[in-house]
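Heads up, the thing below is written out as structure tokens.
Removed from the display is one protein chain of the complex; every other protein chain stays in position.
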Amino acid sequence: MTVRGTRRRGRLLLPLTAAAVALALASCSTTDPGTGTGDGTPVRGGEIVSVQSGAISSWHPGAVSAAQTFQRMQAVYGLLMYVDEAGVVQPSIAESFETEDGGKTWTLVLNEGVTFTDGTPFNAEAVKFNWDAIAEAGLGGGVANSFQSEVIDELTLELVADPIDPTLAYRIAESLTFIASPDSLGDQGVEYSTPVGAGPFILESADAAEGEEYVRNDDYFVEGQPYADSFRTVIIADPAQRTQTVIQGGADMMNGYEFWFDDAIGNPAVEMYRIESGGFRNFVFNTTAEPFSDVRARQAVAMVIDPNALVQANMSDPTLEGSTSIFPTQSPYYDAKFELSADLDAAQKLIDEVLADGISPDVKLLVPAAPENLRTSELIQLAVQQLEGLNVTLEQVPLSDWRTIAFANDDFDISFYPGIYDLNPVSTSLPNALGTDGRENFSNFSHPDMDAALAELRGASDEAGRKAAVRAIQEVFVEQLPFVPFAVDYRTFLLNSDMQNVVSVRPYILLTDQIWFANQ
Amino acid sequence: MLLIARAVGWRILVAIPVILVVTLGVAALTDLMPGSPGLAILGENATPERVAEINARYGYDRPVFERYVEWLGGVFRGDFGTTLFGNVPISDVLFKRLGVTLQLAAFGIVGALVIAVPFALIASSRPGGIVDRVMDSVTSAIIAIPTFVMVVLMSLVFVVWLGAFPATGWVPFTEDPLMNLRFVALPALTLALNECAYFYRVLLADMQSTLREDFVLVARTKGLPRKYILWRHALRPSLSSLVTVLGLTVGRLLGGAAIVEFFFGVPGLGAEAINAVSIKDMAMVQAIVLLCVVVYVLVFILVDLAYAWIDPRVSVR
Partner (left out) sequence: MSAPATTAVSVARPRRPARRGRIGFWVGLVWLSVLALGAIFADVIPGLPGPSEIFGPIGSQPDLSIGGLLGTDMIGRSNLSRILHGARISLVLAVCATAIALAIGVTIGMLGGYYRGWLEGIANFAATSLAAVPPLLLLLAIVAAIGASLFGITVALGLVMTNTYIRLTIGAVISNANREYVLAAKALGSGGPTVMVREILPNLIGVLGAMIPITMSIVIVAEGSLSFLGYGIPAPTPSWGGMIAAGADVIRKLPIVIMAPVATLFLTVYSFNALGRYLGARTDIRDTQL
């Protein structure tokens, strides 16, 4: 897939937005800003409050990770380009980003006149500076190391990808979309904590336990935006309490799962907004530690898990059905032959073999502390303990520390993953999840067959090629099982119903520059 | 004045060994961790380099006395070390959290007194009356409800059913006093309900015994009204046990309010301690214990001095 189509759309996007904004401003000047009518005319003012589960760990533009970091960075840095809900790359601060030779060379053209909030120009030099810094610091999931860049002129940067990569736009939109002012970033690494960007808001103050405050950037490159006067985050560790906070009006937005939002049903003050693409719930093995460094052990555990029981316990809903496929049934990549099946006897035989080889039977099950994670993990523990010889202990850790402990420290054997893997678009998410050094590869999984299949995917130039590659990937997956899916689920936002113009982009964040509030 | 200064000085002197022993004990706890502390903290899949780094950073590779003395030296300079994952100076975190907990504790105790004192006065003046009997059952029941059950029930009633208070959150008083009061209300109310039961029973017992004393009999004989007797003559001597309990409560609330803070998202010392324990940040735990012990000691000195004020017969040694 090339991004040529998007260029046309991108070309029109900016003038259209400008026109719309101009119209809006024109009508705004004749109405009192305090009485927004909610009829489609954006009204300035108000504060967007987003409730988050933890603090941002680093402001370095390469330290991109989960949605909670991404949302804050979007506020301060804006987005060079982004992946919209349909899985298509859209330029934002960039005017266009395209390749004419199937992914070998790419040309980035920036919008004119964009400046950072410290006055320095947002130009091709700045972009190259950031990407070089990220590459050198080893951040950004390795994407910055996969190409060379050259400044052509003030607004143009040329990239040469090595290896050839038709999907570079997605990967940049996911990992390299934040650009900080070079003057401000200097040679700092992850300790960079005074971000200066060209985004819709400016960071004013931050407290690691309570949240941060941001004010409108009046020089934001889109005239009239952001509509809100300020943006604020509130940090609350417990998901149930986050939900209550939004319902009671203490916050305007949170992202989570529908089954968290039962209390919100029927309440006119809040609205749910579901991302239709969906993903899967799973638990992860640590493939670099015993016993799950042995693929037989992983297969055995997969054979004793009942996905229906797991999903019912997880979401407290006895009517749900589980699924062991990594794609939902409506996805074009779904193939029923890749669903897993249960077989206790075969599983026991495998475990007996594994233990006979002297592999350690001690299994540490890491639980990110939250009631639904705990009961799902207890169920996993019960299921695994059906296998004689294995010895499972649960360990609870705070949700905010789970990533560090599981990902950075590898301190687990099985862990329930407190979220969903959304595999849309496949070209970035499959390598993230399954590739060696993938950004979401918690299991440290590394297998030459898988990497080969992933390379095939990257090089695929059309839908047929992609489907074939994904089939190959799934074949390796069901044999190697670095993680075990058990249910399909959908990310959902819980929003203040007065919030208008909700645009969601990967990875489940909202565009803060476009939000405005009715009934102010 | 000099007498008081001497009394305070003496008590502080006596308290110092306690503080030292307690903090040494906590420091020694780390040596009980299986394997090396660095290994226990990071888990067995950690690389040897990272384990060594943690051990070096906190001095776990050295004997406990050496480590402890160095830590003490740091404490006098105001340096408590750095947090485990964020590498942030502990002293920064500590004092902010302490302020929050103190505010919560203050509100909680005031609330408890506001509830307990009037009821105790009424109940003691009419022994066997309806207030006496009802409060006896109610306070027994409250005492039997653990804090962690209380928080869930309070949340159910005030947040889910009534929607009267925010579920969690915190805004510092200096930033927005009104919002701060909204957030402190429910946690403080929970604490107040918890503590008022004890305060009531203690005050009641003391009032009952005071009211049996001769001087009260004299007052009644003189024809003084009941309310006057209660307030002016009976309350003050009865305060001594209440003051002790108050003192104990303040010391206890520093750590004991942990559950309330944890559940309601109040960024206080107790919540920080719970977090530190879960990631095994022993340096933070040590610092919090030190703070709690010091406050406990100070509070008790104040309690002793308060005794002298309440009852002039007690002289300050």
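Should a chain be cited, it is by its letter among A and B, assigned in written order, with residues numbered from 1 in that chain.
The rule is short, and it goes like this: contacts are C-beta pairs under 8 Å (C-beta built on N, C-alpha and C of every residue); 3 or more make two chains touch, one makes a residue touch a chain.
This is a predicted model, so every value here is computed, not measured.
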Contact set of the excluded chain (shown chains only): A, B
Of B:Val8, B:Ile122 or B:Ala205, the residue in touch with the unshown chain: B:Ala205
Among B:Met135, B:Val266 or B:Ile288, residue touching the chain not depicted: B:Ile288
Residue of A:Ala309, A:Ala455, A:Ala472 or A:Val503 in touch with the missing chain, whole complex considered: A:Ala309
Residue, one of A:Asp262, A:Glu388 or A:Glu479, that touches the chain absent here: A:Asp262
Touch criterion as defined above, residue of A:Ser65, A:Gln348, A:Gln396 or A:Asn501 at the omitted chain: A:Gln396
Contact set of chain A toward the excluded chain (per top definition): 240, 262-263, 309, 312-313, 316, 318, 369, 371-372, 374-375, 377-379, 381-382, 385, 393-396
Where the unshown chain meets chain B, residue by residue: 17-19, 21-22, 25-26, 29-30, 32-34, 127-128, 133, 136, 140-141, 143-149, 152-153, 156, 160, 194, 198, 201-202, 205, 211-212, 216-217, 220-221, 223, 241, 244-245, 248-249, 251-256, 258-259, 262, 270, 273-274, 276-278, 280, 282, 285, 288-289, 292-293, 296-297
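Definition applied: only the chains that are shown with their structure count from here on.
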Chain A partner contacts - residues on chain B that touch it in the complex: 42-46, 50, 85-86, 88, 159-160, 163, 166-172, 263-265, 267, 275, 278-279
Chain B partner contacts - residues on chain A that touch it in the complex: 208-210, 234, 236-238, 240-241, 244-245, 248, 250, 263, 286, 288-289, 364, 369, 396-398, 401, 404-405, 409-412
